[in-house]
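Here the complex is missing one protein chain, while the rest keep their positions.
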Amino acid sequence: MVAEMTYIMAGFDMLLVATLLWLAWRLLSTPDIFKAVVLFICFGLVMALAWVRLRAPDVALAEAAIGAGITGPLFLAALRRMERLSKEERRLDFEEDRDADHSPGKV
Amino acid sequence: MLIFDADAWIICPIVFPLAASIFFFLSRRTGPVAAPVAALATGVSIIILLRQLLLFGPRHYYIGGWQAPLGITLRFDGPAVLMLAMTGLTGIGITLYARGYFSFRIAAPKRVGRHERQERFFWPLWMMLWAAMNGLFLSSDIFNLYVTMELVSIAAVALAALSGKPASQIAAIRYLLVSFLGSLSYLLGVVFLYKTYGILDLDMLQDIAGAAPGTRVALALITIGLLLKTALFPMHFWLPPAHANALAPVSAILSGLVVKGSFYLLFRFWFEVFSGAISIGALNMLGILGAGAILWGALQAMRQQRLKLLVAYSTVSQLGYLFIAFPLASLEGNMKVWGAVIFMAMAHACAKSAMFMAAGTIYLHIGHDRINELVGIRAYLPVTALAYAIAGVNLMGLPPSGGFIAKWLLLSASFNSMQWWWGVVVMVGSLLASVYVYRVVCQLFIIPEGYTIKKQYPRSHLLEWPAFTLALISLLLGLFAPYPLHILTIGSSNVATIIPGGPP
Amino acid sequence: MLTTAPAKYRRKRIDPLVVLVFFLLAGVTAMLGRTICIMPQQMPGLENEVARHLHNSGVASPVTAVLLNFRGYDTLLEVMVLFLAVLGVWSLTRATFVGYMGDVSPVQLAMVRLLAPFMFLVAAYLVWQGSHLAGGAFQGGAVLGGAGVLMLITDLPWLPMVPARPLRCGLALGPVVFLSVALGCLIWSGGFLVYPLQAAAFLLVLIEAACALSIGLTLAALFVGGRPYGELMEEQPYEGGSGQGDE
Amino acid sequence: MSREGVLLICILLSSALPGIIIFGLREESTRLRTGLNLLGASLKLTLVVAMDIGIAQGRVFEVRLLLMPGVEIFLNGDPLSALFATLSSVLWFLTTLYAVGYLEESPNRSHFFGYFSLCVTVTIGIALAGNLITFLLFYEMLTLTTYPLIIHRGTEKALLAGRNYLVYTLAGGGLFLFGVVWLQSIAGALDFSSTGLPVDLLGKYHTELVLIFALLIIGVGVKAAIVPLHGWLPQAMVAPAPVSALLHAVAVVKAGAFGITRIVLDVFGIENVLRLQLLPSLTIAASLTIIYGSVRALQQDDLKRRLAFSTVSQISYIALGVGLADQSLALIGGLVHIVHQGLMKITLFFCAGNLAETLGIHRISQMNGVARRMPLTMAAFTVGALGMIGIPPTVGFVSKWYLGLGGLASGNWWVLAVLVVSTLLNAGYFLPIVTAAWFGKQAGPWPQDRKFGSLETNWMLLLPPLVTAFIIMAVGAVANARFSPLAWVRFIVREYGI
Partner (left out) sequence: MMSTNLLYSLTGLVLFALGLYALIVCSHLLRKILASNIMSSGVFLMLVSTAYRAGNGKIDPVPHAMVLTGIVVSVSATALALVLACRVQETSNVTLVREEYQHDTSGA
């Protein structure tokens, strides 16, 4: 019985770990940033599951609340903002004093 | 039942600026008036700590009353107090300068709202950063160090982006990502340590840490993380744009103080906590990177066309000296090398912040910082020009500056440990430094025939004198070397046994 | 919508540098993995220490005890980190997101009206429960923050009119309470963050409640992503990113 | 601290404090500035003379200050330092007077006189240094304080000269520092002493010591302008005349030569240097420099440039004397030349400055008949020139005489040859100037002609060269008197027991 439990747990562990890794891989490699953010929220939720599995309910609660409830929306908001800006192209004119800046990309 | 423990002074350098930060956030308009008071209070508390150290020796302070493995311990000993003194001195100078800086800019008719906003956010951010720096130097708990480091870097990033220039924001986000990466690498190292020993306290780790596989890996991860934050060549790429594009007081903070924090930790980790786990090869590796930093930073500084970038690259170069100390410390007595490192850090903090302040003052007055067009500054900013020159003397390592003492100690350590090649690097570095210092000083001090001052601003003492005072301190530091070196020996565990000076 | 990098940034051909990075990382990871494998698993940590002192901490939940009492200093600094994040974000930009995310359907509105109070309740419960079970200031704060986000995206009409000063006070409430309690302890029992035993439970709940409120506000403020309009209204309209030039 | 120690500190402060105060003065407060300057100069002169008397009476002047653990700042008044200190303070007094007259209406005088005072402070510091570290400290500071003086005019040329000066001296200073640290790591912190290094080190660290000697000599050789390290000196001529006078006679070049003396005599010790066989190379370098400098001087038309190359040549007489240090006569000749060269060269530069300031004459070809317009100046110039050549009643003769005797005594005939050739060359580049000035015919109007009442030029410009010219004659005439430089040098050399 105990052994069976262990096997079931081990299988669950494996599944969880595989899901985590797959999600991470997908969200980092998908060309669509929006999709990546959605996957990130999923990743957070699965992570919360992992915390529960590791008997860390406090962390699980925090992860679920912060990871899915705050970080995700943060990313989405940022994405929206960037999108809107890129549509409007350059909203403001920065040509003045342009040369006064140090070249941004330069090491 | 008021029981005020004398030991509790140790938290004051952390709590004072912390409280000041919150206060400045809540009541916006008090910043300019109250900031010098807060800075002064912090400085006084540091002086009291110093006195306590001299009277009673090193101390531990258990926060919450919980002893080491469970709670968080603060500890103050010679090196920590000297670093605190560094933040105190530089911090007061920067605070005063920042007052002058912002009031000067607000007085200018252009974009008043923006300058006011910058000032109002500057004060709480800077105070928070100061508190975190002090916490960093005092903490003796590896996880607590992570939190303080994050505080430092988030505050530093916010400050770096404060100027609102696009370039500064690009630099800031790069800085944020790099320092976040550094923190994570450090945290991973902490995880390895916790996995191996189940302990977070530095002193306890020092007692039990051996050459276990986990220790080495942890040390490597921690080192990489801290090196990223310290901007050792070739991980320095983020530093020059971030430091050069920030507001002048911010540049002074970043270059003078922030990079020292992570370096201090690195040195402490290597030579106090994990002295059993380090290998000669790794030490030499760091030394080589340091040598690379000295030369590369100096060469880049020589090529720059803009004053602030030049000064920023010189920071890269000067940080290299600190790493030359690593291979030397292994064979030579640690005392000398600790002395060199602390001296270098203190002198550089004063000199570099003075330099950035001077550069900022010049920028404010003439509206640009193109080196080739700086002719004649001495005519109407004599104190600033002199401050820059004196700070330059420090970077060149000429006597009687603190930089000279540091270089002397490094050189003599390199000879005594039969590794004279590091000495050669130090010498070449100072010569290169004199080239890039000279480039600017020469421009500042020429007053060509028929030179007229284009635009006369009202004299601002707060813009000129803090920089000058800091530069002077860095210069005179060399004459009072025995005192810091004496303080250094108090309670730094590896140091006490080594007899100072003399031939081997 | 902005989905991805423009074509020229997409990695069509394989950059040798990327390959190098990949192999380097793979090597390092393998090495670290090997170290983990040969390291002793299940080393005893600090659980016994915590258990031994738990009854003196004022709470029943070990995690909360560690967070707020044993390593309370960490948590104090962490609250400061959050505070600092708001400071940083506010210093960067003004709020551009005023909540409007397209048309708000009546269903959504109704749902928010229903959900928000419920979330407040959950948050309060989490904070309360923190002293003996899982939960605490962060979890409660996070739920509060979530409620805040929800309200923000439904564009409740009164939100932009939240006055700045009370908002600032709310944000600073957690840090202020925590810090004053810590300093009060210094005066009361002679040590920084040394809670007097009889008052520990009360003080911890006080700190948790204040922090939860602040954290909720902080997270919502972070979501807004800029200082509210009430902040420093005297600025000129185009300051948003305007000008370099002077410094 | 003993009373003697306080005296040493006061000697340093007597010029440092006026210097610092002068920095803060406003441009217009000329009187106060001049007063401060002269007060400091005369105070310093008095104090130095007091120290000389004390040393002659056998009192010990010492101050020690801990710089780092194991490293001390050590000020020590021994006869050799008294020689240099006295020279510097006497000449500083005169140069200050001269500079006040010279810069009467030029801008940035506070700046100038501030650095001027600091420069002399540092020079005295070099003189009083009691160990290598102290010497190094002041030696580097000398670079820093003289640089602003060189670029004082702020012209393109001055900047170039300043840059070259910095390149040479900082590189030299770097090598010197390197050598000092190396020596300290081998021998520990040693005070200057007539015995030099402990003998047992020689066997153990032979190669190292030779290398260190080379490093140190190159380090000071830069300032002493030994060929091929002399490049900066002729360029530094663009500086105002008092600065040139200071550089050539009192501070920089002299500090280099003094450094060579110290290193050979007091750091290594004559015995050790002989054992390591280091002297021949020094002698050869000095001889080459003497000849080279004279030949180059012959080619110059610019008066100050000619004087500069003459300095290159003359300063190596000191090195030559030290190079023959096993012969007391040669050593005497070399050491006494520290004083004599200073007196002669400062006279010449004062005169050159007078010509430039009053008549705008910069070139030798413009000097025909100038003695009729400025007889006193040219008289002083003639005395200095004759001294340089080594005509008997002047001090130059004394130096050359002793050097020659020493060369003969050591059996190095070629030294005599060098001296003869050099003397001929000296005559070759000075006599034409003198004859042209006195007997030549004025070709046209002077480039400019400033009138100063009944005198040929400003009295503050005229007095110093006359005084130094008088000293040249007087000291040469009474070379054997009790307190002449020569007697003092004999007193020094006796200490080394050669």
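When the chains are written out, they are named A, B, C and D in that same order, and each has its own residue count from 1.
One rule holds for everything that comes next: contacts are C-beta pairs under 8 Å (C-beta built on N, C-alpha and C of every residue); 3 or more make two chains touch, one makes a residue touch a chain.
On a predicted model such as this, the values are computed, not experimentally measured, just so you know.
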Field: Displayed partners of the chain not shown (whole complex)
entry: A, B, C
Query: Which residue among B:A8, B:L181 or B:M285 touches the omitted chain?
result: B:L181
- prompt: Which one touches the absent chain: B:G113, B:P166 or B:P482?
  reply: B:P166
Task: Spell out, residue by residue, where the missing chain touches chain B.
output: 143, 146-147, 150, 154, 157-158, 161, 164-167, 169-170, 172-174, 176-178, 180-181, 184, 187-188, 191, 194-195, 198, 200, 224, 228, 234-235, 237-238
Field: chain C residues touching the omitted chain (full complex)
entry: 2, 4-6, 9, 11, 17-18, 20-22, 25-26, 28-29, 32-33, 36-37, 41-43, 45-48, 50-51, 62-63, 65-67, 70-71, 74-75, 78, 81-82, 84-85, 88-89, 92-93, 138, 215, 219, 222, 225-226, 240-241
Field: Touching residues (missing chain, whole complex) on chain A
entry: 9-10, 13-14, 17, 20-21, 24-25, 27-29, 33, 36-37, 40, 43, 47, 50-51, 54-56, 58-59, 62-63, 66-67, 70-71, 74-75, 77-79, 81-82, 85-86, 89-92, 94, 104-107
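Please note the rule applied: only the chains that are shown with their structure count from here on.
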- request: Could you quickly compare A-C and B-C and let me know which has more C-beta contacts?
  value: B-C
Message: Nearest whole angstrom, what separates the Cα centre of chain A from the Cα centre of chain C?
response: 16
Query: For chain A and chain D, what's the span in angstrom between their mean Cα positions?
result: 74
Field: Computed distance of Cα centres, chain C from chain B, in Å
entry: 29
Task: Would you mind listing the residues of chain B that make contact with two or more other chains?
output: 165-167
Message: Which stretch or stretches of chain C touch chain A in the complex?
response: 1-5, 10, 61, 63-64, 96-97, 101, 126, 133-136, 138-139, 142-143, 145-146, 149, 153, 219, 222-223, 225, 238, 240-245
Task: Write out the stretch or stretches of chain D touching chain B in their complex.
output: 66-71, 107-108, 136-137, 140-141, 143-144, 148, 151, 154, 159, 162-163, 166, 170-171, 173-175, 177-178, 181-182, 184-189
Message: Using the touch definition from the top, list the residues of chain B that touch chain C in their complex.
response: 1-5, 8, 11, 15, 18-19, 22, 25-26, 28, 61-66, 69-72, 105, 108, 110-111, 113-114, 116-118, 120-121, 124-125, 128, 131-132, 135, 143-144, 147-148, 150-151, 154-155, 157-158, 161-167, 169, 192, 194-199, 213-214, 217, 247-248, 360, 363-364, 367
